[in-house]
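For this view, one protein chain was removed and the others were kept in their places.
After this line comes subunit A, so read on.
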Amino acid sequence: MSSKESCRNELRTAIRQLTDRCLYSASKWAAEQLVGIEQDPAKFTPSNTRFQRGSSSIRRRFRTNEITSTPPTGVAYVSTPVMEEDEVIHGDFYLLAKSYFDCREYRRAAHVLRDQTGNKSVFLRCYALYLAGEKRKEEEMIELEGPLGKSDAVNRELVSLERELSSLCKNGMIDPFGLYLYGLVLKEKGNENLARKVLVESVNSYPWNWSAWSELQSLCTTVDILNGLNLSNHWMKEFFLASVYQELRMHNESLSKYENLQGTFTFSNYIQAQIAKARYSLREFEQVEVIFEDLLRNDPYRVEDMDTYSNVLYTKECFSALSYLAHRVIMTDKYRPESCCIIGNYYSLKGQHEKSVIYFRRALKLNKNYLSAWTLMGHEYVEMKNTPAAVDAYRRAVDINPRDYRAWYGLGQAYEMMGMPHYALHYFRKSVFFQPIDSRLWIAMAQCYESEQLHMLEEAIKCYKRAANCNDTEAIALHRLAKLHRELGYPEEAAFYYRKDLERMEAEEREGPNIVEALMFLATHYKAQKRFEEAEVYCTRLLDYTGPERETAKSLLRGMRMAQSSFPSMDVEHFHP
């Protein structure tokens, strides 16, 4: 079992190596995890630990199962990353290239390394070329924008890079970093299978490069692909799996992985944020809010994942908290898609939908494939009653990720708004296909069936049943089921659902006209069934309410007494002379 200490040592070495190769985000990630490992209290002064981490009392409050052991990773097959420190002679060139690279002068960096043959130099040269190509591509995309949209500018370095890397790979003269780059290039060129293979090879021989893992993750679009990967055991694999599960909407699996990992990396901000995101998908907003608050206390300048936080604040309608968050991220980094998204959310909450759209647009300008911004913008357009624009925005979201059930749902809603329920059904069907456990989707679809144009009540009932089965928090389904059954003339079923609805409302201590309606129906129903005792119970309960129902209940009761008395009363008279 890899102890905390060994994890720490591995990460320390890895960070140095990653930084040396200018893989900054990977080394950032690794460093975050390194600090996230719980320190041995014996070695550090209390002040040191306090500095490291704030109170974890909140976390404990929500921790469902206390993790005692480190992740069950099995025997790690690679221990500490050992990389030969090669190229002593050419080290000077390397240093120059690296400093050029650090100043983002990629081509210059590549040029300095043009004759170097060591693995490290080759990698840095190729990586620099790749980045130079990417940069040029972004520029060209704007330059070549035609009347029909963006032209597909391509990274012009890809071809030569692929040629070089594949020959290196064939000759076995490639290190894991080279493999990572090769995988990246292959993925860009659309050769996904080979890319996957190469990336797996890379992470198997050097697991600490999180960038490689995340590339691999973006290539795992289905569970089958994931299961087909031949990954060696390592604790990094746990991180990977957790993240893939999350993408594949296996939130519970993902959550348990992360909670396991938290045993070792107790203070990792990354894990905390991921847990928050998973819980957000499970709609556990209260806990998510607490986690994010905690996270922001420790890492006040964080922008990553804060859009999820803002979504939570949005749903909970916390105006001031949301504005505070927006202010904070703006001060930190204005031109991040997340920042724009948060501001968009804020304006949306304030009901200023035009402004909100402006910020979502900005977010999309910064990242065209920013999924949630498209969906949120669709919502805004729906609010503004600009359905064609909303449809367009949702459709783009769906084309970026066809599994985005929210956008499918939005499309359905937009068409329903336009009075095209039959057309909308197609979209609702899609959305429930991708998220069958969300009762709101089923209810929306049922309402669509129920609409006066379609009036397909049988189908509506089926949908409501599904909704009732998946934890319908707003309790719409049961009530509608009861009502529909009543309208269709199935009093038994109607009574069944009214009773369930009633039980539920009692359990949740809700009040409202629905209770009266349910009581009323049940009372009359049981009376008609001649089950007077039950009927009487409901009638008596009705007496607690004001309004015409009360009078009706009274008369019902009276009627029942009469009916009851008519038979037994004779008996009574008979026995009492």
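Just so it is clear, a contact is a pair of C-beta atoms (placed from the backbone, for glycine too) under 8 Å apart; a residue touches a chain by one contact, two chains touch by 3 or more; residues count from 1.
Here, contacts and distances are computed from a predicted model.
Colleague: Out of "Anaphase-promoting complex subunit 5", "Auxin-responsive protein", "Protein MAK16 homolog" or "Serine/threonine-protein phosphatase 2A 55 kDa regulatory subunit B", which one is the UniProt protein name for the chain not included here?
Modeller: Going by UniProt, the chain not displayed is called "Anaphase-promoting complex subunit 5".
Colleague: Among A:Asp399, A:Glu474, A:Glu503 or A:Asp544, single out the residue that touches the unshown chain.
Modeller: Answering carefully, the residue with contact to the hidden chain is A:Asp399.
Colleague: Kindly state which of the options A:Met420, A:Cys470 or A:Leu543 is in contact with the chain not pictured.
Modeller: Of all options in A:Met420, A:Cys470 or A:Leu543, contact with the hidden chain holds for A:Met420.
Colleague: Using the touch definition up top, pick the residue from A:Ser6, A:Asn386 or A:Asn401 that touches the left-out chain.
Modeller: Of all options in A:Ser6, A:Asn386 or A:Asn401, contact with the hidden chain holds for A:Asn386.
Colleague: Which parts of subunit A face the unshown chain closely enough to count as touching?
Modeller: These residues touch the chain not displayed: 139-140, 143-144, 146-152, 154, 158-159, 189-191, 386-388, 391-392, 394-395, 399, 411, 415, 418-423, 426-427, 453-454.
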